[in-house]
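As you look at this complex, bear in mind that one protein chain is not there, while each of the others sits in place.
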Amino acid sequence: MEYNPLFDGTYHLRPWVDSLPLEYKYSLGVAGKTFSEGLKQGKILASKCSRCNESRIPPSIYCVGCFGYSDGYVQVSETGTLYSFASRGDVVVAAVEFKGVKGLLFHRLAVSDRNKLEIGAPVRPVFVQQAIRKGDITDIDHFELAV
Amino acid sequence: MGRSHAGRNRGDYGEVMGMENPSEPQGTALTPDEWRGKEIFFRNFHTKFTYSWDTGVAIGHFLEALKAGKIVGRSCSGCNRVLVPPRMFCELCFRPTDDWIDVLDTGVVNTFSISYVNNDASRREQPLFVAVINIDGASPGMGFLHLLGEVDAEQIHVGMKVRAKWKPAHERTGAITDISYFKPSEEL
Amino acid sequence: MRKVAVIGAGMTKFRHRMLETGRELSFEASRAALDSARMDIKNVDSVVLGSAPDAFDGLHMKGEYLLDGAGGSGKPYTRVYVGGGTGVFIPAAAWWHVASGVSDVVLAVGEEKMSPLQPHPQYAFWSIFDQFLERPLGVTLLWIFSLEMRRYMSVYGIKEEDIALVAVKNKGNAMDHPSAQLPMRITVDDVMKSEPICTPVKRLDVSPTSDGAAALVLASEDVARKYTDDPVWITGVGWNVDTTFWTNRDLCYPEYVEKAAMMAYKMAGISNPRKEIDFAEVYDPFDYKELHHMEGLQLAKRGEAPKMTREGITQRDGDLPINPSGGLLGVGNPIAAAGVMKVAELFWQLRGEAGRRQVKKPVHRGLAQAWGDLMQVGTVVIMER
Partner (left out) sequence: MINKAGIEQYLYASFGPELKFGRWLIVSKAFTDKLVGDIGALLLDDQVAIVGIGYSGFSPATPSQSYKELIFDAASRAYAECSVNPRKDVGSFVCCEEDLWEGTSITDEYAPDQLGAAQRTLCTLSQDGLNGVATAYMHIKSGVASIAVVESHSKLSNVLSQSQVREFALEPYYERPILSDGIPVAAMQMRRFMHDYKVAEEDIAQVVSKNKKNGLFNQRSSYAADVSVEQAMRSPFVWNPLRRIQVAPPADGCVVAVLASAEKARSMTEQPVWIKGIGWNSASTSAESAVSSEALYAKEAAKMAYKIAGVDSPGSYFDFAEVDDTYAFKELQHAEALGIADMGVSKGNTQADAPVPINMSGGSLSLGDLVEAMGLVRLLEAVQRLRNAERKRSKGLKRALVQSWRGIPSSSGAVAVLGVE
């Protein structure tokens, strides 16, 4: 018999392989919905808190500082600066900051000359054509150096 | 902002959600149309996590025994129990268990249910009979979850005696599904 | 051990699908709780958040994701997790932050957003089962509830009609709750005729899946007295987890609930719970669970909770009101948030602020309880005024 129940040292070391496939439909939320509507019009929106005199990106219905409700949205400047970046092969991922706005936006960066990449470099968003925008973050095709 | 958030601010404690004067609680229900429609954008995402769990000594052995057409348990000399499913430690005595014990492939229905749904909450065409089965040869009340077959819904009852219906040996893979289901072991 | 008070509570609506993200829901509830305590986030020393499986919201380490919304930014922040028992466990965790002297003011937040998971939140429950012995059978959470319900009925000879009375009561009570998702006036007949899901469980025996959040503010005695003349004290907390091997236990009685309750009763100096507890918010994701849990909590003798229900003792105007809020069956079941909602109901009832939900008799001491895992976890909080 291939199986010996009395032999304590019988180790049947074997892994059990299985998967957990998961599918989601995430709501963008109140502030995310407004942000997404802004993208369709080619705008990047930040939320503002007038008590703290602060705006923040990505926008949020609450102010992280004072934990009160935000009270509106403002469009960020057309050009931002490179806070940091990382690259693998042809892909460059960037964290972009905008003047007078707290927070960062992560996105892809298209760059022809890697030598010009440095922290603090000015960058600007390049949107896809209005007709195919759907309110997704990918409505911004990429950022590019603004020099 | 399009919603009533503005003005409901920190500092003006006017709209306290205490229930003496219940103000409308916050939150925006999505209608079925909004959920299906294009007005509100949703992010769809699909992923699949795959694992290769180590079965370890106890379950590895148990599955191997199933492949050989047997159900095994572990004995604990601390509390004199025969544990099914087996484990290498006794959870009551907190000591290593002692020996492998062959138990029977018959048992008694401890409790049962008739399931009309799948695990994604969709409706089943044919209901599934599920039960906790106390295994003969193990300590009283020791058993595991499995399916019932070759039985009508009306016949199933708590206390019903059942026997494992094994898959043919060549189809067994060392899995709990090597037992197709449990079926009544006596004439009903 | 320092005295601990609850001084504020707030919650969002509970709904099937909501626009707000989990962070936004957490914020709305937290803000409402802080407002009710007349406090700012800067007064808060630490934050405890609870939320059930990551698979619902759809985020690994979802405690980290929810952090900002729960006011945890820049603070000592902890996410506690005991499955369905999490909701009532959150204030227990906030309690030990204050009782130990580590914090003076703690914000306790429960959040759940079940709607993102497709095609149905139920799917996440497949992955709560043993990967070797149970998942290959295609198991669903409904199985174990129905198996437990059958065992309970079979051991004590209880009828489905008696159990249905709980659904009738709780969904009716929820008519008076401004956050409620499924308030309705129904009859036992409606429950009995509703679609069978997993016999003996039928559609109207079950609480819905929900999005929502709820929050509480806890404070030490000196802080509490500064902010309110009317603090409500947490005088007992208890929790307990039974063995994973649920098929090796007799499901007719929840021993872990009894043990959790005993821990809390001992702390609160309660020797006769049936006499000393004025009302209770008992965990009711399924109608039979209310009965099952009343027995575990020693609020009813074994097998006799259905009789008390039939006699009207557990109605809002009864001798021992159970789930005057409307419970999970009526208000909704965003898991961790639902448990916090129960403790918030104690707070509102004890302060006499429950409006149309206020129970008839004067109340001084209430109990909230939740349950979770593979019919395994009991969590209990006792509050007094």
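Each chain carries a letter (A, B and C) given by its place in the written order, and its residues are counted from 1.
By our rule, a contact is a pair of C-beta atoms (placed from the backbone, for glycine too) under 8 Å apart; a residue touches a chain by one contact, two chains touch by 3 or more.
What you are looking at is a predicted structure, and each value in this text was computed from that prediction instead of being measured.
A.B. asks: Which chains here would be touched by the one that got left out?
C.D. replies: Every shown chain touched by the left-out chain: A, B, C.
A.B. asks: For the chain left off this view, which of C:2, C:159, C:203 or C:226 is in contact with it?
C.D. replies: Of all options in C:2, C:159, C:203 or C:226, contact with the hidden chain holds for C:2.
A.B. asks: In the whole complex, not just what's shown, which of A:95, A:121 or A:146 touches the removed chain?
C.D. replies: Considering all chains, including the one not shown, the answer is A:95.
A.B. asks: Among C:145, C:233 or C:256, which one is in touch with the chain left out?
C.D. replies: Residue touching the absent chain, from the options given: C:256.
A.B. asks: For the chain that's not shown, point to the residue among C:81, C:152 or C:253 touching it.
C.D. replies: Answer from the full complex: C:81 touches the omitted chain.
A.B. asks: Could you please point out the subunit B residues that touch the chain left off the display?
C.D. replies: Subunit B touches the chain not shown through residues 43, 45, 47-60, 87-89, 91-94.
A.B. asks: I need the residue numbers on subunit A that touch the omitted chain, in ascending order.
C.D. replies: Counting over the whole complex, subunit A touches the hidden chain at residues 11, 13, 15, 17, 20, 24, 26, 28, 32, 56, 58, 64, 83-88, 93-95, 97, 102-108, 119, 136-138.
A.B. asks: In the full complex, which residues of subunit C touch the absent chain?
C.D. replies: 1-2, 23, 52-55, 58-68, 72-84, 89, 93, 95-97, 99-102, 124-125, 127-128, 130-131, 238-245, 255-256, 259, 263, 372-374, 376-377
Keep in mind that, in the parts below, only the chains that are shown with their structure count from here on.
A.B. asks: What whole-Å value do you get for the distance between subunit B and subunit C if each is reduced to the mean of its CA atoms?
C.D. replies: Comparing mean C-alpha positions, subunit C is 22 Å from subunit B.
A.B. asks: Could you check subunit C for residues that touch two or more other chains and list them?
C.D. replies: 17-20, 31, 34, 40, 58, 119, 123, 131-132, 136, in rising order.
A.B. asks: So which stretches of subunit B touch two or more other chains?
C.D. replies: 10, 28, 30, 40, 45, 51, 53, 55, 59, 63
A.B. asks: Under the definition above, what is the set of subunit C residues touching subunit A in their complex?
C.D. replies: Residues 17-21, 23-24, 27, 30-31, 34, 40-41, 55, 58, 68-69, 71, 73, 115-119, 123, 127, 131-132, 135-136 of subunit C touch subunit A in their complex.
A.B. asks: Using the touch definition up top, name the residues of subunit A that touch subunit B in the complex.
C.D. replies: Touching subunit B: residues 1-3, 5-6, 8, 10-28, 30, 33-34, 36, 51, 61, 66-73, 134-136 of subunit A.
A.B. asks: Over in the complex, which subunit C residues touch subunit B? Could you list them?
C.D. replies: Subunit C residues touching subunit B: 9-20, 25, 28-29, 31-36, 38, 40, 58, 119-120, 122-123, 125-126, 131-134, 136-140, 142-143, 146-148, 150-151, 154, 178-179, 195-201, 211-212, 243-245, 247-251, 348, 351, 353-355, 357.
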